[in-house]
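Omission of a single protein chain aside, the complex is shown with its protein chains in their original locations.
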Amino acid sequence: MKRTEPTERDTGGIGRRRLLSAIGGSAVAAALAGCSTLLSDGGGQQSDDGGDSGGSIPEEPIQAGLLTFTKGAPGVLGIQAQRGAELAVQRINEAGGIGGQRRIELDVVDEGSNPLDSYNQFIEEGKEVTFGPISSGTHSQIAPEVEKNEVVNVGTDGTVTTLYEETVPDPTYSFRFQNYDIMEVVTMAREAVERIGADNISTVAGVNPGYSFGEDEMRVFTQAITKLTGAEVVYEGFPELGASDMSNHITSINSEQPDVTFSSLWGGDVTTFVRQASANDMFDSTTVFGTTLYSAAGDVPADALAGTDIYSGSRNYYWGHPALGNWQPGRELFDAATAQDGVTVPTAHYMSGYGAVTAWATAVEKAIDLLGTYPSQDQIAQMLEGHGFFTPAGYHNMAEDHQGSSNSFAGAMVYDDDLGAARLDDVNIYSAAETAPPPGVAGSAWLDSWSG
Amino acid sequence: MPERVETDGETRYRFLGVEATRREAVALALGVVALFAVPDVTRLSDSLQLGVIHQGLLFGFAAVGLNLLLRHTKLTSFGHAAFFGTGAYATAVLAKYAGLQSVGLLLLGAIAAATVMAALIGALSLRHTGLYFALLTLAFGQLLYAIALGQSALGGSDGMPIRPGPANQPLLLGTTFEPAVYQILTYYLTVAVILVGLFVMYRITQSPFRNALDAIGQERTRARFIGLPVRRYVWAAFVISGVYGGVAGGLYAVVRQYVRPEGTLFFLRSGDILFMAILGGFRTLVGPLIGGVVLIFLQDVGQDVTQYYEFLTGVVLLVLVYGFPRGIVGSFRSGGVVSERLGQLRREPSAVADWARSAVRTTERKAVESLSSLRIILFGVD
Amino acid sequence: MLEARNLRKSFGELVATDDVSLEFGREDGELVFIVGPNGAGKTTFVNLLTGFLSPDEGSIVLDGDDITAMSANERVDAGIARSFQVVKVFEEMTVRENLRTVVLTERGKTWSLFSMADGHDDVERTVDDLLSKFRLDDAADTVAEELPHGDRKLLDVAMSFGLDPDYLLLDEPTSGVSTREKEYVIETVVEVGREAGVTTVTIEHDMDIVTEYADRVVALHQGAVHGVGPPTMLETDDELRRLLLGVGE
Partner (left out) sequence: MAGTLETALVQTLNGVQFGFILFMIASGLTVILGILDVLNLAHGELFSIGAYAGIGVFGFVIGVVGPPSGVLGGVVFVLAVLVSVLLTAALLLPVGTAFEALFLRAIYDRDQVYQLVLTFALLLILLDVKKFVWGNTSLRTDAVYSAINSIPTSELVGLNYPTYNVFVILVGVAVVAGLFWFFDRTKTGRIVRATAIDREMATAIGVSTDRVFTLVFALGAFLAGFAGAMAVPPTAATLGMGTNPLVLSFVVIVIGGLGSLRGAFVGALLVGVIRSWMITLYPPGEIAAPFAIMALILLVKPEGLFGTWGETA
């Protein structure tokens, strides 16, 4: 059954005037929100040449650093984030730069080897802001260093739940834009209930990548789904990252025939799993719900998706919603992204790069308006706390606990021939309140507090 | 002060039992000065990273330990990351679960853990030699890697931080420091440990124990028949080399304050440790240390130079195997190919021409050979 | 005294040592030669005595204690040393280092990690003594690999002597050595053996050497003892002569 129409606050029906005032009115903020048409026809937005606000805004360009995977298996996620960040920087520079005059120069370094050294090198080179990383391990390795170096870092990914619960309990300079693990897992738990109905879900299985990320996702999903449906976990498989043979897990699922199979596989593993699952007729006996399956949108071939029954989340962004037809910012972002090499369709990882840069840039812009001068690192950090901003994915808020909160999207994963890639069909939206614990409350505690 | 000693017509200097010719003494002094100057030198240009050189020295130190096995007992250990990783993870576990903060205690823990692990793996592998020994040590290394990856208590693939106590940092002499200062102080701690480690290894190579290991390495049957309980000696050498790996791993954890299975236990790290010993010159004492710095530097700087940095490292290793089999240090020492070629050049500079000619001739001959083999293979062996 | 009691050893169906009982060293310093055609089980017998192989049946007794289960290196401590038919020396060490390693091991000094290998004066003196006894002085600093065959053989035997053994088992010490050097090798062995009172058991094919130097001769055939006696036995025992020399009717 279909969810009700998305609420008015979602970008669909917002009026132009209210949108402009909501995004803080600066040229950069508008450009990043994707409302260039509003700018082009000169709607009464404030002049923003920056010079007249009396404060001194330095001339030289802002040196920014991005830590992401540029090659190897995780490259399929990392390159999306890189292109997203590059587009955001390009739009900022085209809109005149931060405060009307400071262009951004983005230096991208591969996270694959010695990420700690690469990050420290950014600081030594005097970067004013750093973005990334992608992997949870690197994020929990770098977050403490960010607090020590006192330079703002807006995490694109590295969505491990415990980052701001255990690793860096009271962050000052470390922020994270993308929905973190618990948000995307709870989204899929709710999506399963939406699609199949709580009372039809009595048994659940999991096939997750055999490392910390996969284990965390399965643990949270088990907690969430048992609260929502009282279902019992009948099988948990953890294939090695990049495994060539998942037949054992698929055969176990065929024998257990669970109502729901949860998976947080991503990149190349998705195609291997889906292909071998359909070869073993797994989809006859179970429905698959995955948090990051859609990250393989550009890679999974048509014959693999044929005859499958898969629902995937897309974290805080899906290019197809609202439909490209009537949502100008979405249309422009889609066209710009697909023009960049390495991007068949922009996935949520694309938005993690774009959104992280946007969060920082709009916060600095707001600080310049309030303070009348270019803000210090501390001032930028304070401005980012509770900072609301727009991207073509809709409205986002950087909460007090430094964790970004945005709507989440989920839908049926089908192959689209003219697009040449997979897309989501019949998309549901879940607001941040439904999927994220209130600031300061630990994820598992929040899940425990749910009534049965 | 060093006393002069005349032995068989060559003036040698003896200081604290370390005997060296004049050239070796000068080289040694230069080396120690270089070690201490690294932090300032790396401030000059940012292509020279203190962190990278420091990591090279740490892995190089593990290679010095491995070299005791490789050079004397001629046993190729392809699982030395097992001890490096054990040292690193022991430090992380002590910091996280036991709340140990002082660097000294953490390192002692690393040494103890590595000793126990080396004793265990040693006891199980010392019946083997040659490729069996290499593959078995590799298997044990990968077993530890799989366990670290699988255990959430050890942080799984995300690894573990080393941030004990309120200061979120191991204590050096009881106090905490700014990150930059901490990095330099831990560097000097590493230099101190390296100098002590090299001195101890030097004394071992001058001791009767070294003769026993050489005997076992060169003719194992005869070693049994001159009364050596071969397995106990190999086991002892294995433990000593494991301790060097454990200290290096412990220091690595203290310096980087984070350990992951990929960076400390994976078999490619064991490969690195083995190949840096050979790159530096495994017939020498200091070779593996220099090999460590060069290999890690190559892998790190290589990435900034080109995306094909693996190819670059591969070619360097090829040049090593064919051009400088004695490794960097070995080639410069007398009898090494570099010192001989330099001698040739000094005598008659035109030598370069015929080197080139001979090089061209050999590659030509090789190409013809392989083409004829290919032709015969495709159309049947005559 | 070193005794073999009803030793038996076979490799599959091949019986290499067939119920052999012998004793050596009744008088100290005796020189026994083991003779027999190829495949008579001479080397296997020496391998059993020295612990290179363990017997299927029977036992080895040294001065009354049963040492059948004793490992090779423990037998060396007990005073049994051997050399090898195919020379086994430490190839990359010099002659002096080879001998120094042997003497250091014999004196139990190889467990020390911090003393200087060449710092033990008593060891150096013994090494110099061995070098002169086995006329290896001028070859002292050449690497074993580069030694001429005769010197390699001498080094191999010298290393066994370096263990200061009570019993020395030599496996064809003169094989592959030029006739001129043969005399030189066997003379050194006999002379040093007599002087040190070491009971020496040597496998030998050259009958002239056997007849000239042997106190006693043991003849083995198809793994069994064919006969034990003085060297004159070689002339009187026609059966033995036929076996060894293929002479007679």
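Brief remarks on what is shown
We call the chains A, B and C, going by the order they appear; numbering starts again at 1 in every chain.
Definition applied: contacts are C-beta pairs under 8 Å (C-beta built on N, C-alpha and C of every residue); 3 or more make two chains touch, one makes a residue touch a chain.
Since we're looking at a predicted model, the values are computed, not measured.
The chain not shown here makes contact, within the complete complex, with A, B. Among B:A139, B:A180 or B:A351, only B:A139 touches the chain left out of the display.
Listed residues B:R12, B:K96, B:R231 or B:R341: the one in touch with the omitted chain is B:R231.
Shown as candidates are B:T21, B:S102, B:T129 or B:T176; the residue that touches the absent chain is B:T129. Residues 70-73, 75-76, 210, 236-240, 242, 244-245, 247-249, 251-252, 254-257, 268, 271-272, 275-276, 278-281, 299, 301, 303-304, 306, 342 of subunit A touch the missing chain (whole complex, contact as defined above). By the touch definition given at the top, subunit B reaches the unshown chain through residues 70, 74, 76, 78, 124, 126-132, 134-136, 138-140, 142-143, 146-147, 149-150, 220, 230-231, 267-268, 271, 274-275, 278, 282, 307-311, 313-315, 317-318, 320-322, 325, 366-367, 369-370, 373-374, 376-378, 380-381.
In this text, only the chains that are shown with their structure count from here on.
A centroid comparison over C-alpha atoms places A as the chain most distant from subunit C. Located most centrally within the structure is B, per distance between chain CA means and the overall CA mean. Residue numbers of subunit C whose C-beta contacts span two or more other chains: none are found.
Counting partner chains per residue, subunit A shows two or more touched chains at no residue at all.
By the touch criterion given at the top, residues 46, 49, 51-52, 55, 149-150, 152, 155-159, 161, 163, 168, 179, 256-258, 260, 299-300, 303, 307 of subunit B touch subunit A in their complex. Listing the residues of subunit A that touch subunit B in their complex gives 71, 110, 113-114, 116-117, 120-121, 124-125, 136-137, 140-141, 144-145, 148-149, 160, 167, 210-213, 215, 241.
Interface residues of subunit C, counted against subunit B in their complex, comprise 50, 52, 71-73, 76-77, 81-82, 84, 88-93, 97, 100-102, 104-106, 109-117, 120, 159, 162-163.
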